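Below you will find the structure I want to go over with you.
Only one protein chain is missing; all other protein chains are in place.
Residue numbering begins at 1 within each chain, and the chains themselves are lettered A, B and C in the order written.
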Amino acid sequence: MQRVGVFVCWCGSNIAGTVDVEAVSEALKNEPGVVFSTNYQYMCSQAGQDMIKEAVKEHNLTGIVVCSCSPRMHEATFRKTAAAAGLNPYMVEIANIREQCSWVHKDILTGTEKAIILGKAAIAKVNLNAPLTPGESPVTKRALVIGGGIAGIQTALDIADAGFPVDIVEKKPTIGGKMAQLDKTFPTLDCAACILTPKMVDVAQNDKIRIFSYSEVTDVQGFVGNFEVTIKKNARFVKEDICTGCGACVEKCPMKKNPNEFNLGMDNRPAIYIPFAQAVPKVATIDPNACTMLKKGKCGLCSKVCTAGAIDYTQKDEYLQEKYGAIVVATGFNPISMDKFDEFAYSQSKDVITSLEFERLTNAAGPSAGKLIRPSDGKHPHTIVFVQCVGSRCDACAQKGKEYCSKICCMYTAKHAMLTRDKYPDTEVYVFYIDVRTPGKNFDEFYRRAVEEYGVKYIKGMVGKVTPEGDKLKVQASDLIANKQLHIDADLVVLAAAIEPDKSARPLATMLTASMDTNDFFTEAHPKLKPVESPTAGVFLSGACQGPKDIPETVSQAGAAASKVIGLLCKDKLTGNPCVANSNELMCNGCSACANVCPYGAISYEDKEFRMPDRTTKVRRVASVNPAVCQGCGACTVTCPSGAMDLKGFANLQIMAEVDAICK
Amino acid sequence: MRKCKAEKLNDIFALIAQDMTLYLPVDTEGGAAFTKWNENVKYSESLNTVRSPKDFFFPQTENLMAFKTEGKNIEIIDTRSETEDFAVFGVRACDTKSFDVLDRVFLSDPVDSYYANRREHGVIISVACTRPSETCFCTAFDIDATSPQGDISVWKTETDVYFEANTEKGAALMEKLSALTEDCDNTAVESAKESTKAILSRLPLKDLKLSAFGGGKTMELFENEAWDELSQSCLGCGTCTFVCPTCQCYDIKDFNTGNSVVRFRCWDSCMYSDFTKMAHGNNRLTQKERFRQRFMHKLVYYPENNDGLFSCVGCGRCLAKCPISMNIVKVIKKIGGKTNE
Amino acid sequence: MQKITREQLIDKASKLLSNGTVSCVLGWKLGDFDYDVTPAVFNTVEELNEGFVFNDFCGANFSKYLVAKTGKVDGKILVFLKPCDTYSFNQLLTEHRFDREKVYAVGIPCEGMADIAKVKAICGEGVLAIGTDGEKMTVATLYSDEPALIDAKDVLAERCENCKSKKHVAYDELLGEEGDVIESNRFDEVAKLEAMSADERFAFWQNELSRCIRCNACRDACPACTCEKCVFDNPTSGVENKSPANSFEEKLFHIIRAYHVAGRCTDCGECSRVCPQNIPLHLLNRKFIKDMNEFYGEYQAGAEVGMRAPLVDYTTEDLEPGEVFDRRDTDA
Partner (left out) sequence: MQVNEYKPLIVAFCCNWCSYAGADLAGNNRLNYPADVKIIRVPCSCRVNPMFVLRAFQRGADGVIICGCHPGDCHYTSGNYYTRRRMAALFSMLDYLGIEKERTRVEWVSAAEGAKFAATMNDFVETVTALGENKRLEDLRCKK
């Protein structure tokens, strides 16, 4: 039993006006554990706080109940007071007799009666309080960024700029991501490479940043401030530190006919390759599926021409163990597969392409050196049909595509249409849309320019079918505004394919115990107030892995994520919330129900040897809560049938004592 | 000996119920149970009630006292209510014998006044068995199912009901029933007894022998290796204990009502893991120990302290109700060894 | 009634014991009467031949025994599992309650188990011997010269009348033929109660639960109730209680017990089988199962290892607690 002091606040007349504070402090005097009870005008004032401190000393109080305003207002204040008086700050309970009593009840009798009951509940609880100490854990001052697209690049640069080391893990041979494949960027039409590649160089030259390209994260252990990550560096058969990126090997490689991923397979690359001229790191990579030396042990030409001696056919995959304080997920997106949308004849005609393929076709570094041609015959297309929302905003029951809006397609399609009309004014450009969505700075102006200045023909309606016929693509569509069917003979059809999270995101989420929505986008900790934090402490979200985003949004989110990481890494130690779950191992069944409901992945299991009541020893699987990760929601406590899992500060017995006190 | 016509039995009940509460076995969804008599309930002919009549004298829960605090003062309240007179009709011979077992526990010094009070106010009207069941083994305890004890013994034939008072209490009650009953001799009763005895002699458990048990056998039986096997599938529930007419263990607990603290006692079972838990912990840590305790108590410890009287009356309730069909008969046969072959 | 015989099981168990696959056998042992069957561990072929039994009264679900026994035996335990037992088996594995490697599970077909109370209701007390002959049962009693001949299906246990599956969802080896999941009418009785007025339902349960003597047989036999320490036995839990002191505590125990096994209860029916007071406890568990099926989609606990029970899962579109009643009110 505690020695409880009760302090009833008048809050001027705010409380005293509707609650007889004298009667309250008098009534609470005889409650179990109470050794001192008083009232005062302003408990939160310096004088009030001093009164508490003195009473703690004089009456050897071990627990404090303040009957005052909401704990949301002054709980922190009174906890500090208690600490100053030498008490554990968590030995304080507040009875909310202002917001939830004096302010909502008019009658002084009712108000007083209720205030007494609320006071009793707080006393009943404080009698069962235990001193709590927040756990502390050290912080590894290094961040990991998973994904080296613009989101990852920006995040890494910002973190490095604050002076913290950062590692980028990128599964492709180069960083740069989707942005590196783009031609121009909306709405300003500056060239993507011109603004991205300097940043890539910055990354390469920043001595705080390490790039693990052609690498993957294969395991994540630990928790906020203390992650242990296993990174698999895939063998690229070229010594990264020696290769100068001169390209001699690429030129000499005899195995030239391999689809070039960077150009989405629209042209070929050799077995040894550098994805594009500005690649970072600018290092060659051997495709083991294409290289005859690796497959059959014959050739070895690249090794011969490499004056640096960087080629190493014996290279093996390498596993690195690294420690991090924070992890940023920036795994990005991909256009969805067009397999289920064969009404647009994507598989039947080379002249039906996706928007990303269109980007490559119009890019000066692309397969056609920037000349807009039909992939089938290299001719200049005169009629181009853009189809919007291919796979976006689909009906859930359609069993194909995505229900969400991919967000970026309206704008890039307007860009494509405008650029086409700008460069090739003789081209007829049609855009079929459901809605045109342009909420963004200068976005609507941009779209209107496409329509008004460049004469792009926007038609509200969907394309029903595309049929290749001779060298034409018969496009059958409906115009919903004119309410008629349209038949267009197109030379090129461009599909604005929906975008989806990268396939690597799901297994990564499992490793990180970060949650995902049904579309495999990472879930943010709070949709409004914590948009770049994942619910798992220490894991942050950057870019399209969290939801479709354009570049400006991605960059701002990347910066936000970086600032959160910096905030975390600045700390030497993390102080946890002491009101965390804890498991009584003797009662734990090891059933995993608590781990199933934990939103933070704070619960793990270990096999421990126990001396059982029947004098035998037994190895049992028991839950253990990581207090640095637990946020104290209590979901686990209710799911535990044996009651082994309880929540400090809001324990089963404490809440039941409150119930009892209120109901008696 | 007095008798009345079988169809008059309900009138007898009505007459008894005029002065006291009358309980008798009635068939319910849960099997036969002692129920308060009223004109609409029907006396059950079934052999055993699921719960034994010990409930009337030693109820499952019973308030002993209460405490109330006023300011810093504590007030102690006697929660005992005056017990009214009551009669229990239809108690079988085995169950009447169980009161001997309970009396020795509760009425020996110091007398349990709660129990004594109820015993004083209760009249037991036993009924002789006519259709024993295969689970019956009262014969092993020398109980004559055809001559039940109690304040009044009753025999039923197809046409008549016969009464014989055994105690003053019983005689007093019979006196009240004199208008509805008439004097008679015991020929019909004796012949009924004979035919029941014929059945008793055919019971499958009739040869159960207890010679291996009794006072003084503690050292011999305690370490018997059969306890392991017998107890291995015991679930540790309290079914056997709670349906048993002779089990008498209880726990005393406090319940905080918010306004006062009620001290009550409730049945406890030695099969439970926390039974007789003390400051140092439990003294029987495995189910084997708990299982052994139950049967050693019934067959060895109790007789040792009570002139050889076994704390089992062979009613067979535990045989019928154990979830895994482990029971005292199996224990007697296994541990008793050769005597039962 | 059973298609598989005692001899077949003994034969299988003896082989597995002899070739060292298992070190002991969890099986049924005959008692004094044909219906008087006790779960037991058999260590040798001799013990099997002497005491092993398999008949229409081998209802006990062995899965729960594995929790305690697997920790105490060297080598593997052979366990015979009826289809319904396999669901409990899987559910316990889902909850990591025993080591699968320590068990050799042999699935055996089950034609439904008999309820001795039903036999006695037809044939009377004094049952001396029960034999089976195909679909018929012969029951010899103290009180009839000729054994009574009764239909086996008339004495099926309630849970077997409403059998949900003849399919084994877990085993290392299967004896006999595999069956199917069955369309059962097991929720009919729940639906009947739901259709009653609240007053009627209250009266029904008040009557049923008032018989509870808190012997804990339901809990102790339940293969989902495997807590190291039950909250009702734990003096530090704040809800410990030992007796049904009044109608509130009768309800509290059974509501909370059903809630704690909700989503984990495989509907094996052991609770009702073992209740000495014939309280239809399965109707509480089935209510939860029926509700969760209706609210969150069909879910059979134990159908697979590793499934996530409805109460430790959610969707953003779940119905609101208030809508539970709206639904029913509009259905009615």
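Miscellaneous remarks
In this section, a residue touches a chain if its C-beta (ideal position, glycine included) is under 8 Å from a C-beta of that chain, and two chains touch if they have at least 3 such contacts.
Since the structure is predicted, the reported quantities are computational estimates derived from the model, not experimental observations.
Within the full complex, the chain left out of the display contacts the shown chains A, B, C.
Contact with the chain that does not appear here is found for just one residue of C:Val45, C:Ala148, C:Val239 or C:Met307, C:Val239. Interface note: of A:Lys57, A:His526 or A:Lys618, the residue touching the hidden chain in the full complex is A:His526. Across the entire complex, the residue among A:Arg72, A:Lys316 or A:Lys379 in touch with the chain not shown is A:Arg72. Across A:His59, A:Lys106 or A:Lys379, the residue that sits in touch with the chain not pictured is A:Lys106. Residue positions on subunit C in contact with the hidden chain: 190, 193-194, 198-206, 231, 239, 245-246, 248-249, 251-252, 255-256, 258-259, 262, 284, 287-288, 291-292, 295-296, 310-316, 318-325, in rising order. Although one chain is not displayed, its contacts with subunit A can still be listed: residues 70-73, 96, 98-101, 103-107, 110-111, 113-114, 117-118, 121, 515, 523, 525-527, 535, 579, 597, 599, 631-635, 637-639, 647, 650, 652, 655-656, 658-660, 662-664. Mapped onto subunit B, the interface with the missing chain covers residues 255, 257-259, 262.
To be clear about the criterion, only the chains that are shown with their structure count from here on.
Arrangement of the chains shown, judged by which pairs touch: all-to-all, with no pair of chains left without contact.
Counting C-beta pairs in contact across A-B and across B-C shows that the higher total falls to B-C. Ranked by how close its C-alpha mean sits to the mean of all protein C-alpha atoms, the top chain is C. In terms of their C-alpha centroids, the spacing between subunit A and subunit B amounts to 69 Å.
Shown for subunit B are the residues that touch two or more other chains, namely 273.
Residues of subunit C in contact with two or more other chains: none. By the touch rule above, subunit B contacts subunit C in their complex via residues 28-31, 33, 46-47, 50-51, 60-61, 131-135, 199, 202-205, 229, 232-233, 235-239, 241-243, 251, 253, 255, 264, 266-269, 272-274, 319, 321, 323-326, 329-330, 333.
Chain contact summary for the complex, subunit C toward subunit A: residues 71-72, 94-97, 226-231, 234, 236-239, 260-261, 308-309, 311-313. Against subunit B, in their complex, subunit A makes its touches with residues 30, 613-615, 660-661, 663-664.
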